[in-house]
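Every protein chain of the complex appears in place save one, which is left out.
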Amino acid sequence: MTLFASNSAVETADQFFVLAERWIVAHVPGTARALVADVISAVALLAVFASLFAMTTVLERKGLGRIQNRYGPNRVGPFGILQPLADGIKSLTKEDIVPLAADRWVHYFAPLVLVVAAFSMYAVLPIGRNMVLANMDAGVLFFFAVSSVMEVSIFMAGWSSKNKYSLLGAMRAIAQMISYEVTLILAAVTVVMAAGSLSTVTIVEKQAGYTGILPHWFVLTPWGFAGFVLFMIAATAEANRSPFDLPEGESEIIAGYFTEYSGFKFALFFLGEYIGMFAMSGLGITLFLGGWTAPLSFLTWVPSYLWFFAKLLFLIAMFIWIRGTLPRLRMDQLMNFAWKFLLPLALIDLVAAGLWRFLPNEAVRWIVCSVLVVGSYVLLGRGLARGWKLEKRVYRFAE
Amino acid sequence: MLFTIFAIVTVAGATAVICLRNLVHSVLALIVTFAGLAVVYLLLGAQFVGFAQVLVYIGAVAILIVFAILLTRNTGADVRVSIDDSWVWSGVVVAGVFAVLAWAIYHSSVSHSATLAQPATTTQQIGNALMQQYALPLEVIGLLLTAALIGAVTIALREQKEAR
Partner (left out) sequence: MTPLTACLLLSAILFAIGLTGALVRRNSILVLIGIELMLNAANLNFIAFWRYGPHPEALTGMMFAVFSIAVAAAEAAVGLALIISLYRHLKSANIDEVTSMSG
């Protein structure tokens, strides 16, 4: 450790934001302290993740551009990095059109509910050591409860627009989100089972140790790896991202449930969607990738929040890569995939996680759990693929 | 103080549910009611039940009702609420039920007992209770949910096959 600054400097760098907040809070009268502390944390979360959203929009467009052999935005500012600013000004100054037939109040509140719900999810995410807004006893449950409110806002948007594309998009989105929520929660339950807690802070603490140089992350166990993959697939579907972007498939139903939104409300939907995606990735990091802990034991001197955001950016890059690579699924494929493939795998993964806990020998449990996870994947995949007839599809409604 | 506010929200939501003429508006008011109740649970110190309330009632039951509304072609058209004889009888029944409940609440000895400090219940205790003391009810609930799932699917699916 002589190579780096002394231990206390590392500690200060790690806890910098926590100490700064404490310093500010110490200057307010005693009764308002708790409130001020919460407000500061909430504002910080809002600012950081909203700017991450701005950054991601330009990263995504540039990344997709590279994948599709073009440049992407490169006009506003150096290398086009000021593009989000231009987009923001454009959406703010656009006319806010509400359809005449629309249900005004519901139409107005839908994007607000979406954004509020999406931001509330960050309350339980530990983005660094001692950096969590609310360390709730049932934090994971809170996260899923709030994320289910997003479905309501999508329905409100789709129904209140009184547009057939909006309604179709909303029903597709809700059906998809309900189907994939089952897998999402079951994959999270494996970790809850292993950590013995619903509190996100405790779950991260359980993964904080190291064996040699490797961390005790849950993703580095057979059941944890399977759980992580299942979780991220389900999270992609929850966020309506490609290849599960049927609810807003531009070529079929325009923009889905937010077809009839314009100007700033349209931007709010975009914001809510990306914020929801970051939150889901954040929960994936918390549950499987050790939250803010360092990936190798000799890297613990890097401040914890940097690790969280490094992992988050890595997952965002994966999302962009997947979006640029995979084609959109069909509705029946989407549902079959969720109910016939992901759900059984998640249940088997739950059994594997239970076995992992109770098998005594390290080698035995590695072999048993790996065989269970890989075997079920192979057998289920083969079994489902057996019935496939790769031929020209006949459409019943167009006979 | 907080309790009063959210109690008012809950009651207002519930009143809106049965008074609004548009079915979808009713469901949105129902969601407000469920959310208000969840906050009341949180204020009473039942964190786990409060979040479960949001997850199950708003995330599942309300969404199911929305699907049912759209599948029965009630897409937004206002339902006519006609006042007839049944309103009088219903009013009498409801007033009677409420009078009995209120009388019982005011005259029972429990409502005048001293208020205890908030019990410190952790989610871990709930989990332990579910796995030990309440293991059998939990299994039965699992069985019930499976039966309900299969039942709901068969009830809703049968007609479709005949129609094809």
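Labels for the chains are A and B, by order of writing; each one numbers its residues from 1.
By definition in this document, a contact is a pair of C-beta atoms (placed from the backbone, for glycine too) under 8 Å apart; a residue touches a chain by one contact, two chains touch by 3 or more.
All of these numbers come straight from a predicted model, not from anything done at the bench.
Asks: Taking the complete complex into account, tell me which visible chains touch the one left out.
Replies: Computed over the complete complex, the missing chain touches B.
Asks: For the chain that got dropped from the picture, name the residues of subunit B it touches.
Replies: The list for subunit B reads 3-4, 7, 10-11, 14-15, 17-18, 23, 26-27, 30, 33-34, 37, 40-41, 44-46, 48-49, 52-53, 56-57, 60-61, 64-65, 67-69, 71-74, 79, 81-82, 86-87, 89-91, 93-94, 97-98, 101-102, 105-106, 110-113, 115-116, 118-119, 121, 125-126, 129-130, 134, 137, 141, 144-145, 147-149, 151-153, 155-156, 158-159.
In the analysis below, only the chains that are shown with their structure count from here on.
Asks: Using Cα averages as centroids, what's the distance between subunit A and subunit B in whole Å?
Replies: 29
Asks: Please name which positions on subunit B make contact with subunit A in the complex.
Replies: Within the complex, subunit B contacts subunit A at residues 24-25, 28, 31, 47-48, 51-52, 54-55, 58-60, 62-63, 66-67, 70, 75-76, 122-124.
Asks: Please give the residue numbers of subunit A that touch subunit B in the complex, ascending.
Replies: Against subunit B, subunit A makes touches at 103, 106, 136-138, 141-142, 144-146, 148-149, 151-152, 155-156, 159, 162, 167, 171, 174, 178, 181, 196-199.
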